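== chain A ==
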Amino acid sequence: MTKHMILIKNGFVYDPINKIDGEKMDIAIKEGKIVDPKKVKEKEAKVIDARGKVVMPGGVDIHSHVAGPKVNAGRLFRPEDGRRQVRPFGQGLRAETGFSVPNVFATGYRYAQLGYTTVMEAATPPLKTRHTHEEMSDTPILDQGAYLILDNNWVIMEYLKAGEYEKCAAFVAWMLRSMKCFGIKSVNPGGDENWGWGKNISSVRDRVIYFDISPAEIIQGLIRVNEMLGLPHSFHIHCNNLGLPGSYTTTLETFGLSDGMPISPKVGERSQNLHVAHIQFYSYGGEDWKTFESKGDEVAKYLNNHSNITVCLGQVTFDETTTMTADGPFEYLLQSINKLKWINRDVELETSSGIVPYIYRPRSLVNAVQWAAGLEVALLTKNPWQIMMSTDHPNAGPFTRYPRVVKWLVSKKAREETIAKCHETLPNRSSIASIDREYTLYEVAVVTRASAAEALGISGFKGHLGVGADADVAIYDFNPEKQDPSREPEALEKALSRALYTIKRGHIVVENGEVVGDAPKRVFWADICFDEELEKQVLDELHETFAKYYTVSMSNYPISEEYLVGSTPIKITSK
Partner candidate 1 sequence: MTELKRLEVSLITGRTIEQGEAIEGRKMAQGYVEAAGVVYLDPEDMEELGVWEGDVVRVETDFGSVLVYARRSPDAPHRGVAFIPMGPWANAIINPSTDSIGMPSFKGVKAVVTPALGEEVLDARSLLAKLRGG
Partner candidate 2 sequence: MPERVVSDVVCPFCGCLCDDIEVVVRENRIVEVREACALGTAKFMSLSVGERITKPLLRVDGSVRQVSLEEALKEAAKMLADAERPLLYGWSSTECGAQAVGVALAEVLGGVLDNTSSVCHGPTVLATQDVGCPSCTLGQVKNRADLIIYWGCNPMQAHPRHMSRYTTFPRGFFRERGVKDKKIVVIDVRHTETARLADRFIQVELGKDYELLAAMRAALKEYEIPEKVAGVSRKDILEVVELMKNCQFGALFFGMGLTMSFGKHRNVDNAISLVKDLNAYTKFIIMPMRGHYNVAGANTVFTWETGFPYAVDFSRGYPRYNPGETAANDVLQNEECDAALIVASDPVSHFPAKAVKHLASIPVISIDFHHTPTTEISKVVIPAAVAGVEVEGTAYRMDTVPIRLKKVVEPPEGCLPDREILRMLLEKVCEIKGVETPVVKHA
C-alpha cells in the first residue's frame, strides 16, 4: 500500500468550484494531488469509507490573526487565557495552550480538527514581518500567507499624493517580495498615521496630518496599484470607523470607491477588486451607543448590486476573547469603554496596533446587535460567493467557533434559540428575527472554502476537489440524506468541530477528530516582476528614507527565503 494514495469512497461531495452539490462519488489522492479515481487502485491505496458522510475540500480561511507580533503580544499579556484550554505534549504532538490566543501548535492542530488546511494571516506590519514568518513556519499543518499592511506607509502615502502610481507599484512589488507577503492590506487608512499623534480619522474624506492625503485617495490608489500588479488577491481592507455607531455609511462610501475600478488579476480568477474584512464590525447604524442598531441589511443590499466586492463576516460568537488589530485608535477607544488592559504597538513609518481583551455578552444590546449584523449580511447577501466565513479570529470570537457560526447560518431554529438569550430589544434594532433564509450545505461549502479560494486567486489548486487540486480534504460525520441541518444544527456543529478526517496535501492529519500527524507546509507570497528600472530608482530614493527615519539598516530590512518553511512564490510578471 502506498501511503501517498488515498481513495475516499462514496461520500456526499460538496465541491462548489466544480459545481458538485452533495453528489455521491469517490475522491482519489495521489502524491498530494487530487487525481481521477480511475488512476488509483483500491488495493494500493488507503481506502476511506465515506458512506453517509460529507466530503468537502479543505477549509480556506481568508482572514485570521494567527501569527505575528500582535497575536503574540496577545498571548503574552493574557496568561489567564493561556490556561483556559490546554493539552499535554504527547503522541508526537506539541503541547497546546490558549483559548482565544492559542500557541502556534494549537493553532495548526485546531484548524485541522475543523477540516481547515489553508489560513491567511490577516495583517502583518512590514518591519516586524520577520516575526510573522517565524511563527507561520512554526505552525504545523497549515498552508499560509500573510497580507502586508501598506496603507499608512509614509512612502506609499507620498507616492499616492504625488500621483506616482507606477513608482508606488514598483515599491509595493519590492515590499511584497522583500517581506514574502501575499497581498496588500489596509487598516484604517490614514487613521493609523494620525494615531501616531494620538488622533484618528472620521471619514474617508478627512485628511491625514502632515501627509495631507485622504483615506479615499489611499484606498483608490492602492486598488489601482493592486490591479496594475495583477495580484492574485484584491486589495483587502479594514475600513475607517470600525466599531462605531453609524459606521455603515463609511462602509458604503468605501464600497463606492471601488466602483468602476479595474479587476485584472494576472493569476487566479477572482471577480472582485475590493475585499472588505470582517464586515460585521462596521455594519452599524445609530447615532450613539444608545441608538446602536444593525445596518447589515443595507450593507447586503449594496453587495447585491455590486459583484466587485467580497466580504468576510467577522461574526460575533459570544465568547470571552481578545481583540487585536492594526487599528490602534480603535483599541484605545475600546479599552476606554471596557476598562481592561491595553497593549498598543505603533510601528515606525508603517502602521499601529492595539490589543484589548473583550467579553461579548448576549445580554448586552450592543453585542447582540453585533451578532445580528454579521448574520444579516451573511443571510441577506444573495450570492454566497461574495461571503466568507470568519470571526476575524480572535476579534469577534476564536476560529474554533466556526461550526457554531455555521449552525446559525443553516438553521433559523438555532438563531431563534440564541435570540431568546439576547437582550430583549434586539428585534427592534435588527431584522435578524425575520430572516428565513437557511444556508444549504453547498452554500456552507462556498463560504468556508470555495469563495475564499477564489477571492484569493488560488482556486486553481485550493478550495476544490477537481483533478489537479491540492489533496486537501475534510470528511465530516454528517449524513445529509438522513440529517437536516436546519432541524439538527447541533449535530452539524458537532460534526464540523471534529472532522472525521482531514487530509492535507495527501497526508492524513486528523482522524476521528484527533490530530494524528503533520503535513508538508507551504507559505504563499507574491513574487512580482514589475519594472526593474523603476524599482531601482525607487530603491535609490528609499535609501535616504531608511538612513534618516527608520531605525534598521535598509540592507537588514528584507526577509530572506530561508525564513519560510515551504516557501511558495507565486510568480507574476506585471508589465
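Assume a residue touches a chain if its C-beta (ideal position, glycine included) is under 8 Å from a C-beta of that chain, and two chains touch if they have at least 3 such contacts; residues count from 1.
Behind the choice of candidates: all candidates are chains of the complex that A comes from, given by their letters.
Computed from a predicted structure; not experimentally measured.
The candidate list 1 or 2 contains one chain touching chain A in this complex, and it is 2. Residues 67, 69, 71-73, 75-80, 82-83, 86-90, 92, 94-98, 101-105, 127-128, 130-131, 134-135, 137-138, 140, 154, 196-198, 210, 332, 335-336, 340-349, 352, 355-356, 518, 521, 548-553, 555-556, 559-560, 565 of chain A are the ones that touch candidate 2 when the two sit in their complex.
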